[in-house]
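One protein chain is absent from this view; the other protein chains keep their places.
Chain naming follows the written order as A, B and C, and within any one chain the residues start at number 1.
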Amino acid sequence: MRAPSSEVLAGQVLLSVENVSLSFGGVKAIRDVSFDIRKGEIRAIIGPNGAGKTSLLNVINGFYQPQEGRITFRGETREKMRPYAAARGGIARTFQNVALFKGMSALDNIMTGRSLKMNRGFVWQLLRHGPALAEEVEHRRRVEEIIDFLEINAIRRVQVGRLPYGLQKRVELGRALAMEPDLLLLDEPMAGMNLEEKEDMSRFVLDVNNHYGTTIALIEHDMGVVMDLSNRVLVLDYGRKIADGTPDEVKADRNVIDAYLGVAH
Amino acid sequence: MADGTAEADTFPKLLIRNAQVRGLRPAIRHKDFGIWQTWTWAQVLDEVLAFSVGLDELGLRRGDKFAVIGANRPRLYWAMCAGQALGAVPVPVYADSVADEMAYVLDHAEATLAVVEDQEQFDKVLAVSERLPKLLQVFYDEPRGLRDYDHARLKSIDEVQRIGRQALAADAGRRARWQQSVAQGKGSDLSVMLYTSGTTGRAKGVMLTYDNVLISAQNGNTYDRLGESEEVIAYLPLAWIGDHIFSYAQSYVAGYCVNCPETGETVVEDRREIGTTYAFAPPRVYENLLTTTMVRMEDASAIKRRMFHYFIGVARRWGEKILNGEKVPLHARLLYGLGDFLVYAPLKNRFGLSRIRVSYTAGEAIGPEIFSFFRALGINLKQLYGQTEASVYIAAQPDGESFPDTVGKPNQDVEIRIAENGEVLFRSPGVFVGYYKDPEKTAETKTPDGWVHTGDAGFIDPKTGHLKIIDRAKDVGRLIDGTLFAPKYIENKLKFFPNIREAVAFGDKRDFVTAMINIDIVAVGSWAERNNVVYGSYQELAANPRVYEMIERHIEEVNRALVEEGVMAGAQIKRFLVLHKELDADDGELTRTMKVRRGLIGERYAPLIKALYEGATEAAIATEVTFEDGRKGTISARLKIRDVKVAPVAAALEKAA
Amino acid sequence: MDLLYQIFIDPFVQMGTAPDLLVQTLWEGLVGGVLYSLIALGFVLIFKASGVFNFAQGIMVVFAAMSLVSLYGLGIPAFVALALTFAIMLALAWGVERLVLRPLVNQPDIILFMATFGLTYFLIGFGELVFGGEPKVMIADQLFLPRGAYDIKMLGGFVSLQKIDIAATVIASLMVAALAVFFQKTRIGRALRAVADSHRAALSVGISLEQIWVIVWFAAGIVAIVTGIMWGARSQVEFSLQIIALKALPVLILGGFTSIPGAIVGGVIIGVGEKLGEFYWGPLLGSGIESWLAYMIALAFLLFRPQGLFGEKIIERV
Partner (left out) sequence: MLYREVGQYKTTYEADHAIFPLLQDRIGIAVILAIAFLFVPFTASDFVVNSMLIPILIFALAAIGLNLLTGYAGLISLGTGGFMGVGAYGCYKLATAFPQVNILVPILLSGFFSAAVGVVFGLPSLRIKGFYLAVATLASQFFLSWCFVRVPWLVNYNVSGAIEVPTRTFFGIPITGPNATATTRYLVVLAVVVAMTWLASNLVHGRIGRMWMAVRDMDIAAELIGIRLYRTKLLAFAVSSFYAGVAGAMLVFLWLGASEADSFDINASFLVLFMVIIGGLGSLLGSYLGSVLILGLPIVLRTLPGSLGVPLNSATVEHLQFMIVGALIILFLIVEPNGLARLWQIGKQKLRVWPFPY
């Protein structure tokens, strides 16, 4: 069990979501949810399938535009996020079912994660010498650190389509880390992994959190993992927030137990 | 001992010399962050200087022992030299040893500090730290994951070097003082302590002086004409004398470049990229290369496969002769040339051995066809017989005199003697000082006049004048009729067959020889597929009658060979069985270095042995096993026992004569 | 200023002053549209069931018409010839499934699209080899298609309706109705709809994918025959006709690739829009604008409704 270190619980708010509602046509995916993520914490979002967890992440990084509510990131309040703004602002993301660039090597995938940080102009790119090459090399160096960190040296050149699922997830994490995010959104990072892979991934998540000091919000089904990793847990059900607090508080919460034991609503 | 070592008789001195003589040549490379990070001799000197001064600042003193734990990484090699510059003695420790073994070594060596590779190694040290009162500080190379640890007694190597550089910057005389302390070192000083895990008992700390290590290295270099342009790849354990000599001592003496691979699983790729010119490996490395080759070729298209095997045939026929510079008919040369273009050269390219000049196999006996396979490809593979106590070199095969079953002629400055009980003794400049804190063991192995008991039984082969090793001297026994019985020798002959993974032979103080066989699941498995033999489990495959037949044929061959050897014609295998489970280190049946624990097996499988000698055709056995996840359970089985034809001695002798 | 007048005022003035012409134009647009719809229908059928964007639909039309005419030319009675043509289209459908679709199953759309290109080339070459390159006259009379026109007096002028056009419209409507029934009511039809959603679904209905492909391609073939006859009867049968396949594309854009009613409505919109544009605005730009007008209409439309008239909005999930 990971004790919510006091300075985290005290820590200032990095992102807060206020009264956000989102619906597609008639379907309400999120109903008036408010919560916040504090600097440096690992924040878990849990809930039964279709609880709106992924939609919530999509709202945070601007992939979906909520009909109501406000999002405050780094003290800046918006009606809705825009993907580009989110990325620029330092929000990175991995996906429930891996969304890698299948045609590219692991290395190139992670390099792509640095696109925002590379700014040599078109002409230099054409020549691919001098500044352009220098820039390429500098970012390769950074990417290699990540590759080393995630221990994927051996598969650097492999086309990601050919990699086993577990490694793909790792590469995707690498791509997100390449953005050097302040806030990292992980959508079921351990889905479909065997025990060993899960342990590795948990270790990486923790290492990212303390090595890079990255704030992390993750969706996860494996309760054990959630309890071990997270400082605070947000519980959603049918798009509503039904509990929010430290792992122990949440575990004890009546609504949560009902939701998981599937008591009729 | 021509150049250098006369005046440069310690590692630090050699480093300084190299920095002067060949300052701009690469000294060491490390595939890190995707490219080969390279340090020239001058740079290495700079790094080691900083490191060394840092250690000095942090209180490493002359005569102190310090542990070096981890994989082959530049900074761990530097650590050794940095310590040696202060007159401290490095104690490399096997990175894969468990915390308990580690505790013993560090405690016994009285190490005051340890240089570890990463968190994994540090955790082990930490786990046993309360048993190591003398251990004051630990320095690490890889910071990953160690951020949250208490850094009171823990520092990164960077930090140490920073301290060193500060000290050097602060005080102009510092460097000079360091050089003095280097100068104080003498060839007769203690250079390194290497712990050898024997088949029995606790590990012993072999003390070697600079002269031991460096003179042997020098002799090795002259023997194989190794120069500064060699490229070697360092991937074998630091704590193993082999690596210490080949990747450290010989490199410092000759000034050649040592390359550290990126990870364990990329060694082959890394070797290919570098193109090593000088290699050294235990037989299993070559064995794996050959096995993977054959397995892969099974998946190749029919034409390609036929082409491959045809030319391998050609190579086996002519390759050795060509390599040994014998004269061969023109058509053979042409054919071999073609084969070289189509198969050999590409194959060597895949192995990363295209540029190999000298490549040694040592530590164990190597299978003849494995040996001749690589020779046939034109790789100058040779056998070597060495020991930690000898700083490796005892005997080695000269170029053009390679035989699969000998270990070669005495190295430069080495004398060899065979005791009447058949044990091999040697005397050389490399002979160790003694076992650390263990005078009586030292006395057992080392005579006052400097002869060392190898503990191996052997004889000088009259045909070739090469030394042949039969077995561990203490294991050599006699049948009741008095014929010489060398189990290991027989077992090796058996193990040379790819289908046989392990073999245990019995016969000491018995009427005849019997054997228990372990099949190699990979080799036999793919054989089974190709011959559509269906099997559900290892046990099932092992019990398959056709497998039995196959093994039986192999044993008959061994018997024939034994007869031809003459010496042990009487010790042919009369009965055998195939074990239902693999002998396993986790069950204590093998040592960590994969040597069979004869005694323990003798007890555990007593009923089988009984059956083997009582002439039963079947025997039941129940054994306890430890599964991957540590759970224990028992496997029980009924095993068939078979008789084997023995080759007529007389006839064979005539043939031999 | 003057230009603006010509663009925004004058055409409508003309419409007002000569309503009969307007009606005439609308009618012709309508008929043209119907024929576009027919071709579009062929696309839709195949795309719906096999996800293949069948560029060869155009050449199939020509091929069908050519076969029919040539067979008759050999002295075979018209309706027998027609029957034989059906057989030919069935054979074609079968061959395509065997030689093209089956080996390329599970390939990306673009690849299958390319394959239908190859098919087009092949059929052009094959067709010209067999039927010869020169244009032919459709055997309209023998198939009892009416000729001549009704001249209706209205709005102070004459509006002439070609009988063949009327026939075309009627037959087209009947055909659409038939297809609708086929899709809604028959087991196979439902299977086809299922395939559009998921292949497994189709199998559960108990029809193999192969069969389904043959069926839809045959259906498309039938549509092609009808189209060929109609088009041929209005002008003549020649290989250059296969280009009209491209004309069907804007229709598909409007109607959506998978909607039969869409194809019809889209066809009519395009047909009418094209004729109006050509007739009233064409002169300004120099004639021939119908070569691209349809696409521009479709394009403009796309920007506002990317999923087409009848396609439903896509919600992207991650």
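Following the convention adopted for this analysis, contacts are C-beta pairs under 8 Å (C-beta built on N, C-alpha and C of every residue); 3 or more make two chains touch, one makes a residue touch a chain.
All values reported here derive from a predicted model rather than from experimental measurement.
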| item | value |
| --- | --- |
| Visible chains that the absent chain touches, using the contact criterion stated earlier | A, B, C |
| Residue of A:19, A:65 or A:125 in touch with the missing chain, whole complex considered | A:125 |
| Identified contact with the non-displayed chain, of A:61, A:168 or A:215 | A:61 |
| Contact with the hidden chain (one of A:14, A:45, A:87 or A:150) | A:87 |
| Contact with the hidden chain (one of C:5, C:79 or C:121) | C:121 |
| In subunit A, positions touching the absent partner | 61, 63, 83-84, 86-88, 92-93, 95, 99-104, 108, 111-113, 115-116, 118, 120, 122, 125-128, 132-133, 135-137, 140-141, 175, 179 |
| Residues of subunit B (touch criterion as defined above) contacting the omitted chain | 29, 34-38, 272-275, 293, 296-297, 299-301, 304, 307-308, 341-343, 345-350, 352-355 |
| Absent chain, residues of subunit C that touch it | 53, 99-100, 103-104, 107-111, 113-115, 117-126, 128-129, 133, 243, 246, 249-250, 252-253, 257, 285-286, 288-289, 291-292, 295-296, 298-299, 302-303, 306, 308, 316, 318 |
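Just so we're on the same page, only the chains that are shown with their structure count from here on.
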| item | value |
| --- | --- |
| Per-chain CA centroid nearest to the all-protein CA mean | A |
| Distance between chain centroids, defined by C-alpha means - subunit B, subunit C (Å) | 77 |
| Whole-Å gap between the CA centroids of subunit A and subunit B | 47 |
| Interface hub residues of subunit C, defined as touching at least two other chains | none |
| Subunit B contact footprint on subunit A (complex, rising order) | 107, 140-141, 144-145, 147-149, 153-154, 156, 207, 210-211 |
| List of subunit B residues in touch with subunit A within their complex | 32-34, 144-145, 147-148, 262-263, 265-266 |
